[in-house]
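Complex shown without one protein chain; remaining protein chains in place.
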Amino acid sequence: MKQENNKAHKFGMVIDLDKCTGCGSCMVSCMSENNVPFKEDESNKKDSITWMRVYKITNGKSFPDTEIVYLPRPCQHCGGKGDHGHSPCVSVCPATATDYGYDTGIVSQIYTRCFGCRYCMGACPYHARYFNWWDPKWPEGMENYLSPNVSPRMRGVVEKCSFCYHRYQAARDKAYVDGRDDIEEQEYQTACTTACPAGAIVFGDLNNPAHAVHQIVKPDPHPDPRNKHIVGKSRNPNVFRLLERLGTNPKVYYLSEREWVRKAGDNYLEGEWDEIKNHHGSSSHD
Amino acid sequence: MSEIENKTENGSTESAGERTAGDTKDDKGLGLGVIFFIVAFVVCFLSGTLLFPKLLYSKREQPFNFDHKLHVGEAGDCDSCHYLREDGSFVGIPKLATCLDCHSEEPMGETEDEAIFAEEYVSKEKEVPWFIYSRQPDCVFFSHAAHTQSGGMDCVTCHGPIGESTSSKPYQENRITGYSRDIWGENIWGFKKNSWDRMKMDDCAECHKQETGHQGYCFQCHK
Amino acid sequence: MDSALIPEGAKRCSFPKFAIGIAIVGAVLLWGVYAMFLCWFKGLNQTNMNDYYGFALWIWADLAVIAVGGGAFFTGLLKYIFKVDELKNIINFAVIIGFICYSSALLILAIDIGQPLRGWFIFWHANVHSMLTEVAFCLSCYFAVLTIEFIPNILENRQVNRVPFFHHLAHNMHGVMAIFAATGAFLSFFHQGSLGGVAGVMFGRPFAVREGLLIWPWTFFLFTWSAAAFGPCFTLLVAKITETITGKKLVKDNVVHLLAKISGWMITTYIIAKIIDTIYWATVTIPSLGFKLSHFYTNNSFYGYWILITEVVLCGVVPGALLIIKSTRENPTLRLIAIVLGVIGVCLNRWVMVLQIMAVPVMSFDTWALYIPSWQEIATTILPVAYGIILIAITYRYLPVFPQEQELNSIEPATEAE
Partner (left out) sequence: MKVDRRSFLGLGLGAVAGIAVSPVGIKLTDDSSIWTQNWPWTPVPVDGEVSYESSVCSLCPGSCGISVRKIGDRPVKIEGLAGHPINDGGACLHGIAGLQYLYDPSRVKTPLKKNGNTFEAISWEDAISLVAAKLADIRNSNAPERLAGIMDKDLGSVSALFKRFFNTFGSPNIYTLPTLESNLQATAATVHGKGQTIAFDLENADFVLSFGAGLIEGWGSPVNGFKANASRKERHAKLYQIEPRLSNTAANADKWIPVKPGTEADLALAMCAVILKKKLFDSKAVANFKGGVNKLNALLQKTYAPSKMAETTGVKSSDIDTIATLFAKAKMPVAVFGKGRGDGAQSLKELVAVHTLNCLVGNINKKGGAFVQPETAYLEFPAESMDSIATDGLTKAKAGRYAHQVFEKINAASQPVVEALFVYNANPCYTLHGADNIKKALGKIPFVVSFSSFLDETAKQADIILPIHTFVERLEDVPSCAGLAKSVVGLTKPVSPPIFDTKNPGDAIILIAKALEGDIAQSFEWDSYDDCLESVTPGIWDDLSEEGVAVISEGIPTGSVAVNVSFLADNPATVQAQGDDSLTLIPIDNMRLPSAGTAASPFAVKTVSDTILKGTDSVVEINPLTARGLEDRGYATLTTPMGTARVRVNLNEGMMPGVIGMVEGLGHDFDNKYVSNKGTNINDLIGPVIESGSGLDAAFGIKAKISKA
């Protein structure tokens, strides 16, 4: 445990939106991995628990110039302003039911601690947090597929994506008995990553230059000179984060060769995009 | 004082009408009140401390008596039966199959308990429905591997000298929470003398703080 | 039949009439209680809240009652700390209103949380970074202070006061009330502020986020200020309503004028600060995040610029002006208009700072989310109103709430009790 603290991971994800087909495998893999319940009517998406949600985004143009992109949105595991661990939700939870793991960069959610004030949901601009408005119920017999690795929630608490933390735990357990200090990249992969038939999701340690996610994202170690709250901006011109300008510092990055898609990741004033789009972290000013 | 009470009677016949019947002007009332107070206090305090735990916990015997001491002598250390699997997960209380590694069809000893084991479970191929004293709730992720392999802790620190016991104590379950009494601890106030007397989250955090300098992040122990 | 309990020399309506009134309001109360139990036993699916509207009507109601309940701490501050002695004639009432407002707020919070039995975690496992933690602590403490402030008034009930112990207790409590008032003012400053902070710290929500001083965003100070400014308006409004219902004058004009004047100046200064804050937010804060002001007020069927103008101009600038100008302040009709507008204004501000935040899309591909509360939410929001009416009716009937009542409504030659 001690060595863990010295060698902090920063688990993150990069999703290739040009590969994403919107097929929904990640969503279902997540639900099935994490004992997410379902109810009779899930067509009201505002009360439908989907830790991983795939948004359909269009370029807003009319026929036949319309384009569509699908954007899978897990919890962004924000590092908060300056990446100090005060993510929008963690900083507001009154009962410490969600915290920032400085050893992993993962934002937790403890269902048994949460008392359901929902402040975190209001604070999260990504709508990544879901409330259990109902008691979860499985049709008779279906509770047999529930996984013991994730505790089923009760009504009245908030839940969200955990980056399949239990898989990290399992990988570490294996490493312990093998007498290894740390885990391999492939030992800890989230359920959405492994399920994605298009291979659009890459997961790993953003702090580890050997990991694919680091190599794709090339995170800027310095704060963005334009906004000191932003840390870890990608130096890959095709990579962006959702609402990066808010300073939430998500650990989920997106990749697209299409400019309109990258622009849809954030809000820009008129004309601003053209000025900003070629800015890729502090290095672009070096 | 009496003056005021008189006033009361005179002043409002309506409201005081009934109550005057039981009213008294002598000061014994106060003394009696104090006595009543003390008696009620003592009775309630004692029942809250002594009777309440009895009501709160149900008590059940294990399916049959298990002699840890005997098994440790025969089979070896704790991890002979309570071992880590290859994937790093912990087996917990061994399944029947593990028992059968030693207990083949015929009884090994002559104890009454082994006879129950053989008749009720081995021959019927039924798992023994042990009550687990240290069972943590579903929200807890506890890695034995992290503690025993990486942390180098011994079993006794948390489980106490159960390996030296010759009999199984009754299992006490909290009627409200379903927790084993060993989680909160035997002491109803939650006081503990030994590191294994309680297994609440605060006890984990305390040790973590001591050993690692940090009480740990939520996900370290929650799932 | 309850005349023994009614303050000496005060005239009250007959008990049956009183009982009928209480019964009618009580029915509403029971409706609310029924909805409350539905929420507790069936869960928050009884509401129309959803994952976009984690905070909705209840949190608004909470913020609103605390804001209008701000009259208690501010009047107390003026009376006990700044020794504005005339205010002793309305301080009891202000405290009762404060007590009602804060107990209601706590009740609503207890319904609003998904796991009421774990509510105490907010204290036990407090996260000191959370504004809500600050709210919970200050709110609870201040409620305790308000209770203490309320007790002497209860002890002044004719029957209770006959018990020498209570009599002396009441007397002594009055003596030390300044300490409580100071504590209360301090606590109030923080929880009113932290309620504002609740919105201001949400840096993921451009509509809410504000820069600020140290850990406190500007909304922190604006909330405190607005509560102090509009709280007295509400005290005056309820006093006026009570006067109308009882058909009696209960507070002397000079007291009313004084409080109105103070409120007027507070409102005016507040609204100047609010306007500066809004302009700074609109021109500096949000453009840096890529938003134009129009983003927050267009493209949806409800939230338009009207809400901003109503809040700031119609229900801010106007009542402020009406109350600081002597002639309009002392004109009963215009004064009433001003305090009504003021109360609406602060409630509207709280609405905007809760519900509009949730409604505004942040991700470029997200959409506006509008919401209509369920009857259970409405019933439980009306519940505190019914409870407040009943409590005011009872306290007015049995306690000497208005010290000037007898002087203003002498039925027989006034002979003071003492």
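Going by the order they are written in, the chains are A, B and C; count residues from 1 in each one.
Heads up, the rule we're going with is that a residue touches a chain if its C-beta (ideal position, glycine included) is under 8 Å from a C-beta of that chain, and two chains touch if they have at least 3 such contacts.
Keep in mind it's a predicted model, so treat the numbers as computed, not measured.
Every shown chain touched by the omitted chain in the complete complex is listed here: A, B, C.
Note on the undisplayed chain: of the listed residues B:V43, B:A75 or B:C102, the one touching it is B:V43.
Among the residues A:P136, A:G232 or A:P250, only A:P136 touches the chain that is left out of the figure.
Interface residues of chain C facing the missing partner chain: 115, 117-118, 120-121.
Interface residues of chain B with the unshown chain, by the touch rule above, are 19, 22-24, 28-30, 32-49, 52, 56, 85, 87, 89, 91-92, 137-139, 174, 176-179, 184, 188-190. Not every partner is drawn; the one left out touches chain A at residues 16, 18-19, 21-25, 27-29, 31-33, 35, 38-45, 48, 50, 54, 56, 58, 61-64, 66-70, 111-112, 135-136, 138-148, 151-154, 156, 191, 194-200.
Throughout what follows, only the chains that are shown with their structure count from here on.
No other pair of chains has as many C-beta pairs in contact as A-C. One finds 39 Å separating the Cα centroids of chain A and chain B.
Separating the centre of chain B from that of chain C, both taken as means of CA atoms, is a distance of 46 Å. Chain contacts: chain A has residues 96-97, 113 touching two or more partner chains. Contact with two or more other chains is made by no residue of chain C.
Looking at the complex, you find that chain B touches chain A at residues 84, 86-89, 137-139, 141, 143, 145-146, 149-151, 208, 211-214, 217-220, 222-223. Per the touch definition, chain A reaches chain B in the complex via residues 1-2, 5, 96-104, 106, 108-113, 148-152, 162, 165-166, 169-170, 172-179.
Per the touch definition, chain C reaches chain A in the complex via residues 43-45, 49-55, 112-116, 118-119, 121-122, 125-127, 129-133, 136, 198, 201-206, 287-292, 295, 357-358, 362-366, 369.
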